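Only one protein chain is missing from this complex, and each of the others stays in its spot.
Each chain carries a letter (A, B and C) given by its place in the written order, and its residues are counted from 1.
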């Protein structure tokens, strides 16, 4: 579901409503804050797009991005 | 799952984590705000307790409470 | 603070932390859901970018967008 492109790890998620999309974002926000590793993400209605890269490493994909991606995937199981 | 007691509609919900419990609360909060009918609720870790009654009707259970309870149940399906 | 560009009403907001930015987004989300008019928005760390246009009117700026923009501004007073 995640693809690597332009030195970013990207994924798109779709939900049944804006409320479901935003509740998902809330869970991701908790994880991101706990890891102190925050996504570049956008939302429109029921869709959420997430891009992950590591600013401190020069905006490339690092193990932190893969870890956050795995935690996000766990939310959807 | 909902019981009527002391002129209130009550239910308890348990989740796998605090984050899941709070994401559920976020969804309920959206519904409550949209209906302009707000719960009396509490949370500790992964548990959420909700009590519904209608203040404007003299703190008794009304159709609005049953409607909010049904909307909350839908979130868990 | 809002500018009109490419048939969209756009604004950027900056906060003291990711948590403050996300709490602002939560408030905006409540307003958007209540109005049934949802933004196209993005966040990275403490920054939130919001774009408003009306899909049902052919992706142009309508009174609904101006109204949502005003409500968002009220949150920051």
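In the analysis below, a residue touches a chain if its C-beta (ideal position, glycine included) is under 8 Å from a C-beta of that chain, and two chains touch if they have at least 3 such contacts.
The structure presented is a predicted model; accordingly, all values stated were derived computationally and were not measured.
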{"item": "Visible chains that the absent chain touches, using the contact criterion stated earlier", "value": "A, B, C"}
{"item": "Given B:9, B:29 or B:69, the one touching the chain that is not displayed", "value": "B:29"}
{"item": "Interface residues of subunit A (partner: the chain not displayed)", "value": "26, 29-30, 33-34"}
{"item": "Missing-chain contacts mapped onto subunit B", "value": "18-19, 22, 25-26, 29, 32-33, 38-45"}
{"item": "Chain not shown, touching residues in subunit C", "value": "19-20, 22-24, 26-27, 30-31"}
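Throughout what follows, only the chains that are shown with their structure count from here on.
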{"item": "Distance from the mean Cα position of subunit C to that of subunit A, given in whole angstrom", "value": "20"}
{"item": "Numbers and ranges of subunit A residues touching at least 2 other chains", "value": "19, 22, 26"}
